[in-house]
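Heads up, one of the protein chains got dropped from this complex, but the rest are sitting where they should.
After this line comes subunit A, so read on.
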Amino acid sequence: MTDLIDTLASIVPGSALDAARARRPAARTHAEASYQSLLLPAEPGDVSIAERFAVAAYVTGLHRAEATHPHYAAGLAQHGGTALVKAVALAVVETLAEGPKGHFPPGPLNAEDTPAPTFALSAPVAAALGKRLEAAFAHAHFLVFHPRDAAADRFRPLAEAGWTTDAIVTLSQLVSFLAFQIRVVAGLRVLAATP
């Protein structure tokens, strides 16, 4: 059965990569189930479906994930509306950076430190996103580009914007899962095109 990774990677039934994916059946099944549970859960709980697709459209945009981003932009249009699609696209442009960057704990690894990309949204984009999504995007930006700059106090702005601990775990899983899905799709597309 074709799943989202197959669709985004243009893997067709009977192809060599269809056969390779079939040899890792649980990874295939549960990558799809991860997508379903993080983007389209039956019970969205503390994170709405529109918020999930907004984060996904933002994260795939930051990755320049050409094969993956359109799916989430379309999902956001469906679940969040076109105004939000536009705001997310502008947020991507305003905060685009390169990774992985960041700092190591004090010691010899500081020789490898690189400055953290900044996250700053223009006032109209921040207003269009609202407090909750602005805080979520700031966190996603850190997770995407410089996760080694982690600190306990990074959760404070999320909490202040109304993100519960359960919702922060879901947000962290969502961004991190997308970091996986984006790379599987990109990697398998190159593999399929390289005999």
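Convention: contacts are C-beta pairs under 8 Å (C-beta built on N, C-alpha and C of every residue); 3 or more make two chains touch, one makes a residue touch a chain; residues count from 1.
Here is the rule we use: contacts and distances are computed from a predicted model.
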Record-based protein name (UniProt) of the chain missing from this complex, from "Alkylhydroperoxidase domain protein", "Protein-glutamine gamma-glutamyltransferase", "Peptidase C69" or "ABC-2 type transport system permease protein": "Alkylhydroperoxidase domain protein"
Candidates A:P13, A:G81 or A:P100 - the one touching the absent chain: A:P100
Touching the absent chain when the full complex is considered, from A:L8, A:A31, A:A56 or A:V88: A:A31
Residues belonging to subunit A that touch the chain removed from view: 16-17, 19-21, 23-27, 29-31, 33-34, 37-38, 41, 62-65, 97-100, 102, 104-109, 112, 142-145, 147-148, 150, 152, 154-155, 165-166, 168-170, 172-177, 179-184, 186-188, 190-191, 193-194
